[in-house]
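Encoded as structure tokens, here's the structure I'll be asking about.
With one protein chain withheld, the remaining protein chains of the complex are depicted in position.
This part shows subunit A:
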């Protein structure tokens, strides 16, 4: 039995459940069905439900699945976990996996996951915390520059390929400015954590070290803010007021609003951005700091499935996850919407069936070449706070002229160090 819940049905269903519970009736499916929770949009939900249908049709226990938006997802999951009613199968993000694993809110999978076939080693590694497997990667992706192809055609410039550099960004900035159609070359990336990470990695540094410390100094951060401030003052990137309109939703992005021709994104998000854009989009790498310098990118697990820490039947939950990532039919339904499948057989089976945008994403991740460096350690606890509460705020302070880049760089390192020390004490 598969049960689909939209928000309204969920409300009605949960009141019915509460009523049933109050009356001492235990619903029949409470015993057998696994509960699955994930974040995403309707497109992801349709694909996921098709797979749960498939799983059930093969004679397996049914699933009761629920999906929410990213913003609503984490409060809900945290509250359910606190209340001891966490779902059996939990979609997990790279950023939170350490926090959940170290608090036993998700369970280790090493002994229950079974045979994953020929599975990408770096993707398995990405799901480990302290040497134990806590999450199975649902797909590999990489950071990427989202490019509005039509905008480049309009001004007669070539779309950047994977060799492009920050110097090219300046050149393109001039080109877009002289075209004078109000579109800037790039969005403001100074507050985009993956862009900072990528830039540091190209310099042989890191955002975070394995022992939960910052992998760079205040001088590096000053240089980062100065670089973007230069871009901003020359009009290569959008101004502060415009950038602040971006709330993180795809439809408020600088590319969607036609304010910038390019912006930082992820390879798997090409599909989503294209679905709300009338201009043709593509992706290329993040800019290099100098020609030929690589090592900034890595194949990141886009998201995981984990098993809830209080789950009664870990084997049953793990069996579904195994099916989800190794079954070729399931793979054909899921496509690359969650990233490039990690199981080699699934990847080969689905490649010929993909549409053009999905092919671009797949080829991009497969052909990163010298851009790829080592997988960084999982981010420390409070990495989310440093991104949301510190990097975004301080980068806006610089953009609006409330702080100098010099001051901002020092303040960032000082505050981030304090946050890390408190969270990892």
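Rule of thumb we're sticking to: contacts are C-beta pairs under 8 Å (C-beta built on N, C-alpha and C of every residue); 3 or more make two chains touch, one makes a residue touch a chain; residues count from 1.
Everything below uses one rule, namely that contacts and distances are computed from a predicted model.
A.B. asks: Considering the UniProt annotation of the chain absent from this complex, which name among "ABC transporter permease subunit", "siroheme decarboxylase", "Glycolate oxidase iron-sulfur subunit" or "Membrane protein" applies?
C.D. replies: "ABC transporter permease subunit"
A.B. asks: Given the contact definition stated above, which residue among A:241, A:278 or A:356 touches the chain not shown here?
C.D. replies: A:241
A.B. asks: One chain isn't shown here. Among A:38, A:55, A:100 or A:119, which residue touches it?
C.D. replies: Missing-chain contact among the listed residues: A:100.
A.B. asks: Which one touches the absent chain: A:121, A:276 or A:402?
C.D. replies: Reading the full complex, the residue touching the unseen chain is A:402.
A.B. asks: For subunit A, enumerate the residues touching the unshown chain of the complex.
C.D. replies: Output for subunit A: 71, 74-75, 78-79, 81-82, 99-100, 103-105, 240-245, 247-249, 382, 384-385, 388-389, 392-393, 396-397, 400, 402.
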